[in-house]
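Missing here: one protein chain of the complex. Every other protein chain is in place.
Presenting chain A:
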Amino acid sequence: MEPPVVTMRAKYKASGPKDPGVAGVLTMRDDSFIFRPNDPSSSVKLDVSFRCIKGHKFSKEGSKQALLNLTQDKGGGYMFEFANFKDRDVCRDLVVCIFDNWTGRVLGRLQCLPPSDQSAQVVPAQPTTQHDNQLSMAEMEQRMNLLREDSELQKLHRQLVIGGVLTETEFWATRKNLLDDAAHKASKQRAGFKSAMLADVRPLTDGRTNKVTFSLTPEIIHQIFAEKPAVHQAFLKFVPSKMSERDFWTKYCRAEYLHRTKNSVAAAAEAAEDEELAVFLKHDDILASEARRKIRRVDPTVDMAADLGDDYSHLPGHGILRDGSKESVDSESELPKRTLLQDLNRHAAVVLEGRTLDVELGDTRTVAEALARSKQAEVATETSDETENQKRLERVSQMTEIEDLQAPRSLPYAPLCIKDPREYFDSQRANAFKATGDTGSGVNKDCCHLSTKQAYESLRAQILEVKSVGFKDPIVIPDLALKVLNDVNQQLSSTDPQLGKNPQATVLDMLPHRTKEELLQHWTSIQELLRHFWSSYPLTTTFLHAKVNRVKDAMAQIYRKLPEVKESVQSEFRHQVSLLVKPMLQVLDEAFKHYDAEMQKRSTKTSEGRNGIL
């Protein structure tokens, strides 16, 4: 498994782009680069680790020199000029890969391959075969982003994964929710078209030289294709078979110009000459056929229950003659005139509704009442305005969903709220970690020897005593009160001598910064390791065996480091630190005990097995 190596001819420019440069060979490995000049007598020799390099700059394609500048933290840099842009790009890609490697080491190795090129001697990396599933580029990106954002996670990752204790999958297995969140954040909205009518290209006219200039950007071209399918089809047909793209657009612009100047005679003349131009000038058949197709698919049962035209009283008469005489609209009169159109429409509506009554048409009164009753029934069955409104709004919101703006439709789960252990970290200081056998329920010191009756009786007697005798005078003996006062004061002053003001500040803040960071780092790694340790039991496969061994070794390492932390602190804090370290040691001890017990069991089993066979 070899890391990628790139060897390239380059010129090292020590003082900037103007420097003629020292010709030589640049070799880039995954952790450093080496420059050796062609001239053995030259003193310029570089062997720089990528740790010092913080970034890179490069000159654009098409500029005079193909430059790559590897910048350092303090502002200086190493500038190299390459023979051509292709070489430069190969080196640049490797540099980019290496930087990404720095944050996600194992990931980068898999996929960072500079393009194989004849001039470059590249040794591609062989993928690590620790696990089967292929990581997609997107997921790798997410992981690297997460690591970049969260320095704690990065530290943990570096310690455990790069240290070889855990594999990538194991590390990320429990952090799926983080990756999912990152994935959702990454998905961006699609940008839509601009509202400006770009397809309506306006030319620049230069009055002096009589030239008309059209400028077409890719965005405009995209819109033209979307809006004018005939042009789109013509483009596909003609370019590049019949004419070049430039010619196509020239013709198009000419057609646009003719159209704009509304010079129909000239347009017709040109169309007759040039059949391609004619395509641009005539109607867009494709659009027309699409429109016809859409009309055919309209749902005829669309319920247009009413529209403004139903308000018959406000329709104009349209000059229809009623009984041969023209109706004059007298706009000054107060009473609205009934036009023939209104009457016609009303009659038609009633006819279409149909006959609602079954009553015989005889007595006027009964007819009127029956009609009134049927109208009432109709109104009663109609649902209220509010519910109708509500239903309509729901339908509208369903139809007008915008997918881009939807939140990711994950299951509505409440994420597991695991409290940040740092919050209660120092409260665990004096936690007497009892072994699992010994529990609080076993302590029976205060076992009551009285029977129920006796107990209650004595209680009642005591209450009566208080009632009869009254309160003691004084309530508390002054000496005892003073003692209690002093005890409490001492208790208060012993815990936080300096933190008088802030009750929320913890002991951790008192310690020097480095110690605090170390302790917290150890604690998070211990937690992570323990999680993996305890989840591996019972040991069924050799993989788990190996994993447990690795994890145990890592834990032993931390175990050794903890007393060192204690020693490194000043004596006044030593007690506090030892209290903080104690639960960590206890927890590790538990794990080691379990491990040893398991090993013991296994060795006795195998030895018994052997004896049995023998």
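We take it that contacts are C-beta pairs under 8 Å (C-beta built on N, C-alpha and C of every residue); 3 or more make two chains touch, one makes a residue touch a chain; residues count from 1.
Convention: contacts and distances are computed from a predicted model.
Think of the chain that is not pictured: of "General transcription and DNA repair factor IIH subunit TFB4", "Septin", "Proteasome subunit beta" or "GATOR2 complex protein WDR24", UniProt labels it "General transcription and DNA repair factor IIH subunit TFB4".
Note on the undisplayed chain: of the listed residues A:Lys211, A:Lys242, A:His347 or A:Lys483, the one touching it is A:Lys483. Shown as candidates are A:Ser41, A:Ser195, A:Ser241 or A:Gln491; the residue that touches the absent chain is A:Gln491. Residue A:Ala455 is the one among A:Ala348, A:Ala455 or A:Ala597 that touches the chain not shown.
When the full complex is taken into account, the listed residue touching the unshown chain is A:Ile463, out of A:Leu236, A:Ala272, A:Ala349 or A:Ile463. The chain not shown here touches chain A at positions 424, 427-434, 436, 439-441, 443-456, 458-460, 462-473, 475-477, 480-481, 483-485, 487-488, 491-492, 495-496, 500, 503, 534.
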